[in-house]
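Note that one protein chain of the assembly has been removed; the remaining protein chains are unaltered in position.
Right, chain A next:
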Amino acid sequence: MTTHPPSTSISLADTEPVRPSQVCPGCSSPVGWHDRFCEVCGRNLLVHRTPVGGPDPSAAAQACVSCDFDRIDAEGFCLRCGRAQPRGRDRVIYDLDGVVAGVSDRGRRRTRNEDALALGFLGRRDDPSCVVAVVCDGVAFSSRATEASQAAADTAVDILLSAMSGAAEPVAATRAAAAAASAAVNRLADDPGELTDGPPATTYVSAVVTENEVTVGWLGDSRAYWLATGPRSTRSRCLTVDHTRANELVASGVNAVDAGSAEDATALARWLGADAEDPQPQIQRFRPHGPGTVLLCTDGLWGYLSGPPVLAAHLPIGGRDPLGAAMGLTDAANERGGRDNITVAAIPFPLRGADEATTARSDGS
């Protein structure tokens, strides 16, 4: 898979999450816990994000997913049972210091994963000031859907991080990110490589979570949810409305039953990419009360689990565990058939774990 560099001129050199050890992720020099910049390479240590282009495809599995044998050949086949090991995009697992986590999985029916996600946050890991996440679902009938979704997610996270670190308004950052992602996908269409089907296209959903506010922007049918994890929290809800033909019909006055039975009811009405008419994202701002999790997901998850309370019931019990949330929901979708790629990103709210613990204590007392 070739990857395309982010489109922005204010691109951050930062391409890897800060590792738990106290070294600069850029040059591996030792850094202090409270350093803002690496003394050696000048890297901003307060910007964290997932690697551009997705995980390193050469990273090899430790043990066979099928038979647990510990010898895997160079091409990724188990030396005992012959099973191909998930590689690269087949199963992507990100955990940025417990601040935000996500999983993107091929599922059980598709031969490749055309979903992508990118995550990032600003500030120290024990005191993040802003968390961003982008989830994209490459449109299956378009060429290079895998590249389109990855390029869109990477570019958008880059813009969101740089805009938010420059104290931009979340809504403006969300618009700018979607526009840059759209440009990145359009550039794929200019590439003289093979374009056998339609031009590259992808769905798009982004979240910017600050101390007191959640801002989501979307195009297509990838969703954002608020899932309450405290008894007095704002009730769980879906923050997005799918851009499908059926919903467009409903919006234009057709009753929901007729709209739902329209021939192309589930067809996308909006998306990001080469032949999209309107790349403006729909935007929703939301000020939640109490602890919860902001969830971004593709239809590989909500095709099986779509009710906000049902999704909330699948979150790990007790404590902040965004990775556990993303893994658990991905596994739940796979157990139900995994007919599509599944991508889930989870951002615990409020951003600071300590606050939540305090809240929980005060709630309980």
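In this section, a contact is a pair of C-beta atoms (placed from the backbone, for glycine too) under 8 Å apart; a residue touches a chain by one contact, two chains touch by 3 or more; residues count from 1.
Definition applied: contacts and distances are computed from a predicted model.
When the unshown chain is looked up in UniProt, the name that turns up among "MacB-like periplasmic core domain-containing protein", "Acyl-CoA dehydrogenase FadE", "Amino acid ABC transporter permease" or "VWA domain-containing protein" is "VWA domain-containing protein". Although one chain is not drawn, the whole complex shows that of A:C81, A:A172 or A:A251 it is A:C81 that touches it.
Across A:V40, A:C67, A:A251 or A:A267, the residue that sits in touch with the chain not pictured is A:C67.
In the full complex, chain A makes contact with the omitted chain through residues 66-67, 75, 77-78, 80-84, 106-111, 338.
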